[in-house]
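I'd like to ask some things about the structure below.
Showing chain A:
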Amino acid sequence: MMIEELSGIVGADRVSKEKASLEAYASDNSFTEGCAPSAIVSPVNAEQVVEIINLAAREKAGLVPSSSAPPRFRGDTVPEREDSVVVDLTGMDRIIKINRRNKVALIEPGVTFGRLAREVAKEGLKVLMPLLPREGKSVVGSYLEREPILIPKYHWDVTDPLLCAEVIFGTGDMFRTGSAAGPGDLEDQWASERYQKNPMGPGQSDLIRVVQGARGTVGLVTWASVRLEPLPSASRTFIVAADSFGELLGLVYSMLRRKLGEEFLVLNGTDLAAIVGGDREEIEELKGRLPPWSLIYRVAGFKYFPSDRVSYQVNDIGDLAGAEGLEPCRSLAGVSEEDIGGVLDGTSGEPYWKFGYLGGFADIFLIATLEMVPSFLELMEEEAKKAEYPSGNIGMYVQPIQQGRSCHVEFTLYYDEGDEGERQKVRGLCDSAIRRLMDSGGFFSRPFGPWCELPFDRCPDTAMLLGKIGKMLDPDGILNPGKIPYRVV
Partner candidate 1 sequence: MSQVGLDIVVCVKQVPDPEGPSSSFTVDEENVRVVTSGIPPVVSPFDENALEAALRLKKAGGGRITLLSAGTKISNPVMLKALATGADNLVLVQDGSLDYSGTDSRSTAALLAAAIGRMDAYDLVLTGRQAADTNAGQVGVGIAGFLGIPAITFAGKIDIAGDKVVVERVLPDGYEVVEGPLPLLVTVSHEVGDLRYPHIAEIKRAKEIPVARWTAEELGVDVKGEKVTELVGISAPRISRRCELVEGDTQREAGENLARALRRDGVL
Partner candidate 2 sequence: MLDDAVYREFEEVVGPDNISREPAILDGYTYQIVFNPTPSPWLNRPAAVALPCSTEEVQGIVKVCNRHHVRFKAHSTGWGVFNAPGYEDMIILDLRRMNRILQIDENNMFALVEPYITCNQLQAEAMKKGLNCHIIGAGPNTSVLASCTSVGGVGWTGISMGYNCRNVLGVEWVLPTGEVVRLGSPGSGDGWFSGDGPGPSLRGIMRGLFGAMGGLGVFTRVAVKLFNWPGPKRIDARGLMFDIKAEVPENIKLYILLFPDMQRFLDATYDLGDAEIGWIHSRNPAGMLFTFLFPGLMRETAGRPAMRSAMESIKHMVSFGIAASSPGELAYQEKVVREVIARNDGVLIDMGKLPQFESFMLFGLMRSTLSAFVFRAGGNFASSLVGEETTDSGAPQVDLGVRIKQEYIDKGALIDDMADTVWGSIYENNLFAHYESLMTFDSRDPRQQEWIKVDEEVVDELIDRKWGIGIGLSGAGTVVHKKFGPHMCNYDKWQRRIKKALDPEGLSDPIGYTEPGD
Partner candidate 3 sequence: MALREYERDIRGCSRCSICKWVPFAQIKSVDCATVCPSISRYNFHSYSGGGRLILGLSLLEDRVELTEEVADIIYKCVMCGACEVSCKIYRDDIDVLRVIEELRFACVENGMMLPEHMMMVDAMKQEDNVFGEPKSARGDWAKDLGLKDINKEKADVLFHAGCRLSYDEGLRGVVRGAASILSDAGVDLGIAGADEACCGGRAFEVGYRGELEKYAEDFASRVKASGCSKLVTPCSDCYGAFKQLYPMVGKELGVEVLHVVEYVEMLMGQGRIRPTVKVPLKVTYHDPCHLGRRGEPYREWEGEDKLKRPSAFKMSGTRGVYDAPREILSRLPAVELVEMERIREYAWCCGAGGGVMEAYPEFNSWSANERVDEALATGAQAIVTACPWCERSFTDALEERDEDLEVLDLMELLARSLGSEPDA
């Protein structure tokens, strides 16, 4: 019904009603249940986005933003209402600016990790990556989802590496956050050496913080500036093996405290095998060979005396590890330094590394303090046992965030893609595990999938306040309805 109007805004060739395309959005690689959208619209600039939002507001239609190439996960892009229109932002893929001196890039939402990494590398810069994003994953999309980045010392605040953004709210208002707000447009700002680097404000609110984590429910981002960091001129990668996560805890804390190392993450053997292994068999084999837990980190040097920096850090970490009875290694159980480098730097192989092991997978992720992790692992194993799911198939990834104040804990339940019974078992396991993890202090800061309402039941006052803010930014409730339960007060 809105097709004509949408075509009027973006041109007929940028509106799709093609059934297959629509159906592709009706579900994703999660347990989210939804429906196909009524159309897909692909704007190319912010003005068109404004018009689309205004149109949807008039028509009370839902808009589901999407900025990455498939496959999609976590249910963010699965419409809940049949009148929804998917706003496909992959076409807005300009890298508007890269500034070496200020280590920043201004990009549209369609810009992917793979592409941006290549472009900024030419300037000696690196993109702050999550763990092996798929090649077509939107950088802006990832950051808006608060996906954790691999280098915790650069994660000063939860918004990082996202800095400023241009947002179109559900009201149709265009807004620029942080120092990008003004005065002057981008050209004026660049002319006075301003590169949209201060993420705070404008004024006495930080609306970017509300946009981030909102799963597209309060506004659509049409460009954002992102924090980049220098590419190392020298680096070495290490693995520290351990039989349990707890054994690593002391070293992890002491390294984080001193900001030692660059990329820094902990994986269990299953996940590490799934990453570095090839096919199912190879992964199974590797799983048996790899240590139960690995701390993986990189030490690097930059412009000034790079090897000095590497060597003092290697020594310091060596001392810290020694005190814990641990030993950093360059390679391990056949996993080479290059293999590890691939884990830390690249994007995932196609379609996505988690499919490689058993074809299907489900993620559970939450945040907590590092010392809470062992109890979660235990709990997860208990639940797996109850569900008769092989606990050895659980991938576990612990990513320190906010410079170590907390960590992202991600469980990946690999399962046989073709086996519906297995799929349902995993779904049941997810359900019981998520509830128990919540009860045990796991904080589900990023609601996902069919469980997206649960975290809000635990904080009714926050939910009440969110309801007021949601209403303010999207009064008609047109943006990705249902993904955040804005409870009307």
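FYI, a contact is a pair of C-beta atoms (placed from the backbone, for glycine too) under 8 Å apart; a residue touches a chain by one contact, two chains touch by 3 or more; residues count from 1.
The set was built so that all candidates are chains of the complex that A comes from, given by their letters.
Remember, it's a predicted structure, so these values are computed and weren't measured experimentally.
Visitor: Looking at this complex, which candidate touches chain A: 1, 2 or 3?
Guide: In this complex, among candidates 1, 2 or 3, chain A touches 2.
Visitor: In their shared complex, at which residues does chain A touch candidate 2?
Guide: Residue list for chain A touching candidate 2: 101-103, 146, 156-159, 173-176, 179, 181-184, 188-189, 191-195, 197-215, 217-218, 227, 230, 253, 256-259, 302-305, 308-309, 311-313, 315-316, 319, 367-371, 402-406, 438, 441-447, 455-456, 458-459, 461-462, 464-466, 468-472, 484.
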